[in-house]
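Only a single protein chain was left out; the remaining protein chains are all shown in position.
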Amino acid sequence: MMSILVGLIILLSVIVLVQILRVNELVSEVKDQDANEITDKDNNIQGILTFAVFGVLFLGFVLWQFKYWGVHILPPASSLHGATIDTLMNFTMGVILFVFFLTQPILAWFAYKYRGRKNTVAYFYPHNNKLEVIWTVVPTLVLTPLIIYGLNVWNDITGVDTTNSKIIELYAKQFNWTARYAGDDNTLGQANYKLVEGLNVLGVDMDDDSAQDDIVTREVHLVVNEPVLLKMRSQDVIHSAFLPHFRVQMNCVPGMTTQFGFTPTQTTAEMKEQEGEDFEFVLLCNKICGAAHYNMKMKFIVETQEEYNAWMASQETLKNTLTLN
Amino acid sequence: MQLNLKKNKASKQLLWIGIVSIVMFFGGLTSAYIVRKAEGGWLEFEMPVWFTISTVAIVVSSALLLFAAQNVKAGKSGTSLLLGTLLLGILFSFSQIQGWGDLVAQGVYLTGEGSNASGSFIYAITLMHLLHLIGGLIALTITTIKSKIGKYTKDNYLGIHLVSIYWHFLGLLWLYLFLFFTYS
Partner (left out) sequence: MSEHHKETFLTKYVFSLDHKMIAKQFLITGMFMGVIGMLMSILFRLQLSNPGESFAVLEFFLGEKWAPGGVLDPNIYLALVTMHGTILIFWVLTAGLTGTFANFLIPLQIGARDMASGFMNMLSYWFFFAATIVLLYSLFVESGPAAAGWTIYPPLSALPQAIPGSGLGQDLWLIAITLFVVSSLLGGLNYIVTILNMRTKGMTMSRLPLTIWALLIVAILGVLSFPVLLSCALLLIFDRSFGTSFYLSDIIINGEALHNTGGSPILFEHLFWFLGHPEVYIILLPALGIVSEVISVNSRKPIFGYKAMVGALILIAFLSFVVWGHHMFITGMDPFLGSVFTFTTLLIAIPSAVKVFNYLATLWRANIRFTPAMLFAIGFVSTFITGGLTGIILGDSALDINVHDTYFVVGHFHIVMGLSAIYGMLAGVYHWFPKMYGRMMNKKLGYFHFWVTFISAYGVFFPMHFLGLAGLPRRYYTNSAFPMFDGLSDINEVITFFAIIGGLVQLLFIFNFFYSIFKGTKATENPWGSNTLEWTTPVERIHGNWPGEIPTVERWAYDYSKPGADQDFVPQNVPLKEGETEH
């Protein structure tokens, strides 16, 4: 019944549209005009509209969004390297917004200014080598510092010294995260996917000495201003460990280990003060991984050394949870 | 005549550009092979003798085809040489299948427990080459039949010319793959 009604409405609107167009064309015919010829009036209206929409409405909408939706942009980074990314981002954003607000108005203005009239002739201007060299060279000059600056930041981030970092493993599977602390020896025990069974959800090889003091947790606690090195593994498909507040992202790929080293600079408590009581650092999955991809999360808590020690003291090592059974 | 020459040139170009895309296809596969090999966990094994026989077969077949084309150009019949090429092409296919048998006997499997990417690559790449070669065999068969019923003259041998280009290309491709597998 419903579909018949919808079908009828569509049919009716098509008929109405056809009739409107026919009438429109007949009227033109009576006036001895071609209904689809572009007249000076059309050029006028469309030229003005182009200026109004491209130059005013669109650019106004962009500014409006920055004013009202800018608040949703992530707060400043809560990690050492994140701050350098933020600075680079602001710099790059400044450059592209400058170019954007330079070229878009020119486009809108030209469309309006040079809207066509009968009896005028355009200016024959096929090329000008000097101009073309200028707008090849100027973008190159603008890009050079952007590239150099960007590569510097990238090299700093990927080349960060992790010798003293606390090692934590992030283990991804459909659809949750598990963490493993390397324990007192700061060395993760070997793992093999064939050993995953029962309580040993990460497939840790308990014959490996360095595995004994490893600690498996369901949330991650970090000490503020202490470097960490995250090591990622995956059990099934590709996932991606995304910690937006720390500007950290790295894919988790089955069959290999990836890593990302960083240093948190703000505690959760400080962030709650700044962003509101509900604030939490979270780990998201950012690579399509299946039905509950959108709901794959783990809490990160940054705290002082004392708070961290207290929490750590309440955790069990693998030796206690696995081998005693 | 003018139009015909243009058409001939266009057909040859179509084939050449098609060959470029086939090269890209095998380029993709062999570069995947290199990347994968560099990651380690790679099973090394001997190339089966049958693959050497394949190599000889396809080189000789190319030579025969070369003579066949020359014969036709000189106004003579190329049928028997074409037939020889065709038979060697079939021998090539046969030796490929025998080569796979040898690999299995060596314990190199395409798939399943105990298989290794090195083996899987060999099977996948040689199979793809064989599929392209079967296309060539079909074209050769048609050419041989057309030659038998005298469709080609010394002014009109485009078919043989096109088949030759493709067949020599397949031969070169096999040589590349064979050397690649043996020495990479």
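Per-chain numbering from 1; labels A and B assigned in written order.
Here is the rule we go by: a contact is a pair of C-beta atoms (placed from the backbone, for glycine too) under 8 Å apart; a residue touches a chain by one contact, two chains touch by 3 or more.
None of the values given here were measured: they were computed from a predicted structure.
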Omitted-chain contact residue, chosen from A:Leu199, A:Val282 or A:Ala310: A:Val282
Hidden partner chain, residues of chain A it touches: 2-3, 14, 17-18, 21-22, 24-25, 34-38, 42-43, 46-47, 49-50, 53-54, 57-58, 61-62, 65, 69-74, 82, 84-85, 88-89, 92-93, 95-96, 99-100, 103-104, 106-107, 110-111, 114-117, 120-128, 131-132, 135-136, 139-140, 143, 146-147, 150-151, 153-155, 157-159, 173-174, 192-194, 196, 235-238, 240, 242, 244-245, 247-251, 253-256, 258-259, 278-280, 282, 284-295, 297
Absent chain, residues of chain B that touch it: 6-7, 9-11, 13-14, 17-18, 20-22, 24-29, 32, 35-36, 39, 41, 110-113, 115-117, 120-121, 124, 128
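Following the convention adopted for this analysis, only the chains that are shown with their structure count from here on.
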Distance from chain B to chain A - Cα centre to Cα centre, in angstrom: 47
